[in-house]
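Structure first, commentary second.
Missing here: one protein chain of the complex. Every other protein chain is in place.
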Amino acid sequence: MTTPSTPFTRPQGRSAQSLRAVEIIRNYTIHAEGSVLISFGNTRVLCTASVEEKVPPHKKGSGEGWVTAEYGMLPRATHTRGAREAAKGKQTGRTQEIQRLIGRSLRSVFDLKLLGEHTIHLDCDVLQADGGTRTAAITGAYIAAHDAVTWLLKNKRISQSPIREAVAAISVGMLDGQALLDLEYVEDSACDTDMNVVMTASGHFVEVQGTAEGQAFSRQEMDTMLDLASAGIAKLIDLQTQALAS
Amino acid sequence: MTTPSTPFTRPQGRSAQSLRAVEIIRNYTIHAEGSVLISFGNTRVLCTASVEEKVPPHKKGSGEGWVTAEYGMLPRATHTRGAREAAKGKQTGRTQEIQRLIGRSLRSVFDLKLLGEHTIHLDCDVLQADGGTRTAAITGAYIAAHDAVTWLLKNKRISQSPIREAVAAISVGMLDGQALLDLEYVEDSACDTDMNVVMTASGHFVEVQGTAEGQAFSRQEMDTMLDLASAGIAKLIDLQTQALAS
Amino acid sequence: MTTPSTPFTRPQGRSAQSLRAVEIIRNYTIHAEGSVLISFGNTRVLCTASVEEKVPPHKKGSGEGWVTAEYGMLPRATHTRGAREAAKGKQTGRTQEIQRLIGRSLRSVFDLKLLGEHTIHLDCDVLQADGGTRTAAITGAYIAAHDAVTWLLKNKRISQSPIREAVAAISVGMLDGQALLDLEYVEDSACDTDMNVVMTASGHFVEVQGTAEGQAFSRQEMDTMLDLASAGIAKLIDLQTQALAS
Amino acid sequence: MTTPSTPFTRPQGRSAQSLRAVEIIRNYTIHAEGSVLISFGNTRVLCTASVEEKVPPHKKGSGEGWVTAEYGMLPRATHTRGAREAAKGKQTGRTQEIQRLIGRSLRSVFDLKLLGEHTIHLDCDVLQADGGTRTAAITGAYIAAHDAVTWLLKNKRISQSPIREAVAAISVGMLDGQALLDLEYVEDSACDTDMNVVMTASGHFVEVQGTAEGQAFSRQEMDTMLDLASAGIAKLIDLQTQALAS
Amino acid sequence: MTTPSTPFTRPQGRSAQSLRAVEIIRNYTIHAEGSVLISFGNTRVLCTASVEEKVPPHKKGSGEGWVTAEYGMLPRATHTRGAREAAKGKQTGRTQEIQRLIGRSLRSVFDLKLLGEHTIHLDCDVLQADGGTRTAAITGAYIAAHDAVTWLLKNKRISQSPIREAVAAISVGMLDGQALLDLEYVEDSACDTDMNVVMTASGHFVEVQGTAEGQAFSRQEMDTMLDLASAGIAKLIDLQTQALAS
Partner (left out) sequence: MTTPSTPFTRPQGRSAQSLRAVEIIRNYTIHAEGSVLISFGNTRVLCTASVEEKVPPHKKGSGEGWVTAEYGMLPRATHTRGAREAAKGKQTGRTQEIQRLIGRSLRSVFDLKLLGEHTIHLDCDVLQADGGTRTAAITGAYIAAHDAVTWLLKNKRISQSPIREAVAAISVGMLDGQALLDLEYVEDSACDTDMNVVMTASGHFVEVQGTAEGQAFSRQEMDTMLDLASAGIAKLIDLQTQALAS
């Protein structure tokens, strides 16, 4: 695709470098040890953290804990209704890819030894989708996981927080030669490149997943996208900090 | 179980004949033709209605439409986390029983001929569970279905509403010799009998499902429970009417 | 559906209040601890009770036993051949609903403590279907379970019968404004309402499952159907008693 | 295993060359176009033949028909209860092997051109097992298939029988150096070799499946077993002929 | 099918009694305890033997080992691409039949007591198919199993070889009245009868599986095929011996 003369205009006049409105509601449901409803614009994901007093077989007897994630999308979270995975009897490859990504991202900031033999299950369920469900899920799951850790500390199951630092995620893309932060659905569909970046509070990368959906991207475009993502994630980590302080 | 001298006291001093607080939020999500978040106390179910311009094979070419339902529960909607059905690769018998019940209940008030060859998919997803998820789902799904019908009329896909009358559902139970309306989780677990009743605005029964979980119930208890349920459903139908009027 | 001037005439001149011919053959197969072939007219179900010396995980170490049921239909038990569930790789929602109903019904008359840590598996397989397979299954499974209990007593695995009383089931329906007992297939298909009732020898209800398939039913119709079912079940319990005495 | 001095004595004093009592009941159930309950001693298999007016994709438009089989065993057909395949969600390798064998055996005597574009589904369900279920199934399925063909002729769906000749099956085995016909369960378990033979009325082999379960078998043992099987099948084909004549 | 005047001519002028070129490459891959690439003409099967230090439940605590096999075909091993079984989510009946045959064949020459509580897993994966994949698999798996046993002896896990003698397999068929050894794909498709024979070095039969695909076969044809197979297997056992000696 050649760069057109008039670049893409973002919905609602958003600038290329802006995040959508982020809303974070803690304690959204009552049963889970951590429960966060996070919105990136119209994308809305319910992230719960459940503490279980046992670990999967590969951690049994190790003295270490485990952090794992599952992801789902309600059938009508999207423009047209998608098939219910439970009814079809299997999760799509996309679902598995996303939940593996969420799990790895969260584990990257956990000291599993300090967690002791507990499992934290992160369930990220998309109530409404408009692009960026996996990045909202990671960003919200961090807060839910933090609340679950607070619960573990308050209930004296562990004596020291296993969380080393905050982690958050954002998408960036190239559209008409322009780098855009936090793609919404119409942008994501139109982009040549879609990149999801997961970073820690200290500014290191946990995951970088860039995919050329149309034309392949140059090293310079890569650099621009990484810069944009780094700035966006710094803002998200501020918002996480505020939410946890409230 | 013999009737104890001091009867069961309901949480929060609720009377035996009272419904829990009912909250109905229409247009809860943006993509679905009908989208309702309904709460019966702490039970919270998201009901969406999705219109599809085709019908299942057994209705193809009949000129008639179809109304069908699926039900799910988020893993941590409950006190302890349940396994995700999509990950296990199958829906439990309980899930299938409930979604079949919701589908039959809604079809009972539809004139499928007037619906034309459209399918209305009702997705009832439990965000938080505290007893009565199936009755909240039916009550909310009716409103979502009504909104989807309004959408069909406004978009000139059909010329006359296929809905004959309203339908709603409530549970009743016998506990310590006392009939209770709208059981919450702790009551449901303690009850000898649990009955779910689905009725129309004109006061006729669509479904009656009574199950003795402890001691079997007498004809007189049956009669008492049906009276209680009828009164409760009349109130729910008022609330549906108000919600649709707003 | 409005009541027509000429009411429905039952096949073979059966009166509205009559059961079909019931046949009960004990010890139909040689391996099972209880094995009963039961017929309600042309509906023929093989019910076996198998004793296992262990209990499912949720009963392990409780000192209590368990009673559970599975239901199946041979592919050509019906007018047109149905797909074999084992070949399709899953049980339908209908199958699961029925086997859960059979299990609950039988457990309602068992004192699981007196059963000790044994499981009784009830397998109800429909050899020929003509309406009422689930009610025949429950009625036959009771006899098979009773024979298995006799086996447990004779083999000194338990010292006291855990069966509190007999249980049986029958269907009733409303057709052309008339209440009919023990629906056969052509009646079941034509009915506005189909109700399955499970009762004990002492005349208490274990399950009442009424479904309006056409027009919803009134409270008065409900009462008529319950009366009819109660009378029918009393006759079935007599027949069970005779069969067990022979 | 070396040949012991005292050879194996068959249950009930049966001679090495004798079949068990064979019982054939036609029209055992009412819905199927062919329905046969066949017993080889305590082994009892219900064989139904269902006619369908369409063919699988690989025969569509060919003008030819198809004959196919499915096999199942009720959970308590055996000494100890086996898991229900429908509940486990898949058929065992053994089940698939047997149903493929039954299908091939029956097709071997059919002229699929004369059958026209019809499918005959043979369902062989074991009600009680005591060795030889697959051979009883083939022998009974032939009669059920024959009855279905008679139905097709009588209903003028086809004008000429597609059956070329009869087919039947029997097992033979080597036990303690002795060749035995029609193995029952205790013999089957004890045998060094188990062979299933399927033959036509004209004395030709359709299938020979010999398996050394203990010590491998010599060419001479092979010859003895084939002789014994051939004689046994000739008797079975007489019994099929009598059953079809009655 | 009547015998035509001009008999079938084999591809590349092969005589009716000849094997295709057999190639055996040991240590084809580096990780497995035994790893053999075997070719029968264009049929090429990779057979690996993996030693595991535990046994399946039915052998636990018995002091005996187990030998088991799995079989697979790469999607484009064949003329037209077949569906990948892992993607479809189940193995075909054919696959299960073959892997059960390979397992039984190999176990027939093993003394499971001498193997101790080890399992040998034989994986036979077809890289290229041209008829006879199961016979090549058995013949190659024997060599892989032998190498795994050598590894067990060298690593002092066992002190004595559990292998009693060699085992190999070949196919034979009747085509136009002529018996042919080692059928390749075009011959297999054309044959009236296809027989797979598994034999030991001492000339005893382990498995004989003959199937009439067209016209049933006579006793005399059976005898001719068994003679041909016996001669072919003797040659294969020589080739196995040479390969193991090199």
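As written, the chain order gives the labels A, B, C, D and E, with residue 1 at the start of each chain.
Simple rule for what comes next: a residue touches a chain if its C-beta (ideal position, glycine included) is under 8 Å from a C-beta of that chain, and two chains touch if they have at least 3 such contacts.
In this text, all values refer to a predicted model and were calculated from it rather than measured experimentally.
The missing chain, though absent from the view, touches A, E when the full complex is examined. When the omitted chain is restored, the residue from E:T78, E:Q178 or E:S230 that touches it is E:T78.
Listed here are the subunit A residues that touch the chain not shown: 90, 93-94, 96-97, 99-100, 104, 108, 195, 199-200, 202-212, 215-219, 222, 226, 230. The chain not displayed touches subunit E at residues 29-32, 35, 42, 44, 46, 48, 50, 52, 70, 72, 74-81, 84-87, 89-91, 95, 121, 123, 125, 127-128.
Rule of thumb we're sticking to: only the chains that are shown with their structure count from here on.
Remark: subunit C and subunit E have CA centroids separated by 51 Å (rounded to whole angstrom). Shown for subunit D are the residues in touch with two or more other chains, namely 89-90. Under the stated contact rule, the graph of chain-to-chain touches is a line, running from one end chain to the other without closing. Across the whole structure, chains are in contact as follows: A-B, B-C, C-D, D-E.
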